[in-house]
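A protein chain is absent from this complex, but the other protein chains hold their places.
Up next is subunit A:
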Amino acid sequence: MAAPLELSCWGGGWGLPSVHSESLVVMAYAKFSGAPLKVNVIDNTWRGSRGDVPILTTEDNIVSQPAKILNFLRKQKYNADYELSARQGADTLAYIALLEEKLLPAVLHTFWVENDNYFTVTKPWFASRIPFPLSLILPGRMSKGALNRILLTRGEPPLYHLQEVEAQIYRDAKECLNLLSHRLGTSQFFFGDMPSTLDAYVFGFLAPLYKVRFPKVQLQEHLKQLSNLCRFCDDILNSYFRHSLGGKLAPLQLSFICVEYLHILLGLYKQNSLLIEEVCALSLNAGL
């Protein structure tokens, strides 16, 4: 517990601490269980590895894959499932399996296979965080890996064409979202008032789908209709990830205030009263 825990993961955007589902699952779990994680965001220097992200590094161990990292954190006494009953623990396992079988193929498809999304959003984003010349190779490889996984697990006969597989996986994903929505109901988290492993997994899978701006958005539109799931994601973002985001906005806020003072000094106060109102509104929002 005294040893520092470092997590290497993909960075954030669109209001999220990370756009990569698995990294987000680990970050959310760490927040829920109070584990002190030092997050190292992968950038386009050659520092750190990019395979098998997220990776947790301690003094003597290197752990990859979310399930193993969560197990490791639990063994270090950072346990978010402490208050769950045995049956709720069993339910957690079952719902995680449901997410991986029904929702994950469609999420992978939306991010990595759908051409419009991949070429306009995903590939540029990941390529900007990978050093040249790896940035030419790695996104393509990740995309092929995603397609492979979808076809091998779902693309069996009689679904010979990718279009038919697509229809099937989106249908399954929408059904899965509906099931999650029914299960969540009106409560704040899946098991009462405290967040647990299942909340981390659902948040990790849903939040990127909810927040990232894609050209082709059929699954996102379906998710937005399920207001309790959207409220669930927003609640977690506001309660647990606000400070890391506030840190990013502070310099922006500061620069706006400097501009405002400059305008006052130059005597442009009256003409720019509208600008000042906007700046105040921005500052208030950023400060909340």
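The definition used in the following text is that a contact is a pair of C-beta atoms (placed from the backbone, for glycine too) under 8 Å apart; a residue touches a chain by one contact, two chains touch by 3 or more; residues count from 1.
Methods note: contacts and distances are computed from a predicted model.
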For the chain omitted from this view, which of "Metaxin-2", "Globin domain-containing protein", "Eukaryotic translation initiation factor 3 subunit C" or "Secretogranin-3" is its UniProt protein name? "Metaxin-2"
Based on the whole complex, identify which of A:40, A:76 or A:153 touches the chain you can't see. A:153
List the subunit A residues touching the unshown chain? 65, 86-87, 89-91, 93-95, 97-98, 100-102, 145, 148-149, 152-153, 156-159, 164, 167, 171, 179-180, 182-183, 185
